[in-house]
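Each remark here refers to the structure printed beneath this line.
Incomplete set of chains, arranged as in the complex.
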Amino acid sequence: MAKKVITFGEIMLRLAPEGYYRFVQAESFEATFGGGEANVAVSLANYGFDAKFVTKLPKHEIGQTAINSLRRYGVDTSYIKRGGDRIGIYYLEKGASQRPSKVIYDRAGSSIATAKKDDFNWEEIFKDAQWFHFTGITPAIDDELASICLDACKMAKEMGITISCDLNYRNKLWSREKAGRVMDELCQYVDVCIANEEDAADVFGIKAADTDVTKGTVNHEGYKEVANQLAQRFHFSKVAITLRESLSANDNNWSAMLYDGNDYYFSKKYKMHIVDRVGGGDSFGGGLICACLNGYDAQKTIEFAVAASCLKHSIEGDFNMVSVDEVLKLAQGDASGRVQR
Amino acid sequence: MAKKVITFGEIMLRLAPEGYYRFVQAESFEATFGGGEANVAVSLANYGFDAKFVTKLPKHEIGQTAINSLRRYGVDTSYIKRGGDRIGIYYLEKGASQRPSKVIYDRAGSSIATAKKDDFNWEEIFKDAQWFHFTGITPAIDDELASICLDACKMAKEMGITISCDLNYRNKLWSREKAGRVMDELCQYVDVCIANEEDAADVFGIKAADTDVTKGTVNHEGYKEVANQLAQRFHFSKVAITLRESLSANDNNWSAMLYDGNDYYFSKKYKMHIVDRVGGGDSFGGGLICACLNGYDAQKTIEFAVAASCLKHSIEGDFNMVSVDEVLKLAQGDASGRVQR
């Protein structure tokens, strides 16, 4: 029996001009779906887990298409509540070289943003589950959503389920101040905390020394202190921080650090030539949860999570379409890209 | 100097799967723009008029792309107000044979739906204009919009500008009762009334005898009485009614009637094999306004408007991309479709 993992949040229609066309040049949009927690669910389904994604989606065909995009890759969608008026949208323009990628959100009024507490029966949803995952985006969408997240966390804790949270700060959705307040309460229930090189500073004001992300360098040592402070404040059993060095829209260096309360484990650093950067952080979360559920040791865990997300950057769309074998092969050192016949 | 025409309303992003794919099969959407009054503006720009479209659009690139889609075809966009959060969207699935086309609207919260009275200075907008056109969709969007329409009508009347209105009833936007009430007031100012075979019944309860639109036949005689009642009630100088016979999603018969207060003028009837049916009614409105501004007699006017909209059904997208010469050629009788070398 595959282990059961629940993720909860928003899935959006992603509309992207083909290739490197700018928005104003586009005559059509590639239409896929994605969202922080949905992306993690797909990762975990691809790794062989019984991944269930929980959200609310409108009854019309566009809502159905979002569900189909998850079913296609093996995610269980039976807990998705149908209702409300619309699905959130994000428009994505892929950057290149010195031109950054651009995201325009159109998510107000979506079914999930207008969901109510009684849309979700957490006791039933969590039955037989091992893990619950959400990100800082979900409570940011709406106060009711934040309250639903809190319910879910309490129920998960009560039922003995491990909880992970990716801080994932979005400044379009809420202020640093409000994020700090809401996340502070939720993080009391969280076991495994995931963050990128900016989140801890944005949400909790915990900053790494000597790092300016627009310069393409991060000071790895500074993040030890960040992880340590986070763990102390919230009693996290694990803190994982991704360390992106953005050299250009095409070229990024990618690595991460795991703190298990005792030691700091740094992964290899990958020099990536990017196909699609969106969902990079989520694929790290997916890899981390997989590694934890598979019982890997700390070093193998962080190597697996980073290799998984490294591969994601070579894949179109939000979802990370890789298998455990593919991730392990890269984590174990074959990055030559030689043709597999 | 080209005559100046103002149209006011919503322009939406139109997302349509390629060819005859259903929504749930789509991997990409063709992204064009359209909306009742915007479509009329494009028609008139193509006929050589100085057509200005008035609306409100967000400042971001998707809003800009909507503007560009109008500028591309020569519509003056300088009175478009920028602001608000989003552009309305409609998803379009093209039908075929016995399978009808399907439209899903996602227009709540759009910039135009949240526009305010002082976003538009009608006195400045109407300077030197000959004609003002709007449809029943605009006042249906929001009460404030209805009020803005009324302001525009009053100012247009005061400035001696001819006003046309396409009743264009949309049951997703308002009830028959409310439509009747609001349109009753607006129609006091209207000179030229345009309707399809169902609108007068939906909005004002004025029904043609012996017609069931789902059966693919319309009783032409019954519409004389409809036009007569409309003209009497609102003192319209002209009433034009399109008479679509829908045999299947691919095959429609298309004709129309014009009532000028004295006589009823019926056009030829065209047997159309449809490429894209959306915007068919708007292209009729555009043709009618063109014919009126060009001073055609009543019979030529209705033939021109019907030929224009007949050609629209052979063209992809909401916009009618035809010239006066092309319309006249068809109206004068060459429907053979022989290659023009």
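For reference, chains read A and B in written order, and residue numbers begin at 1 within each chain.
What we mean here is this: a residue touches a chain if its C-beta (ideal position, glycine included) is under 8 Å from a C-beta of that chain, and two chains touch if they have at least 3 such contacts.
Since we're looking at a predicted model, the values are computed, not measured.
All protein chains share one sequence; of the complete assembly in this entry, 2 are displayed, while the total copy number is 6.
We take it that only the chains that are shown with their structure count from here on.
Computed centre separation for the pair chain A/chain B is 45 angstrom, with centres defined by C-alpha atoms. Residues 15, 18, 22-24, 26-32, 60-62, 64-65, 68, 85-86, 89, 91, 93, 102, 104, 106, 108-109 of chain A touch chain B in their complex.
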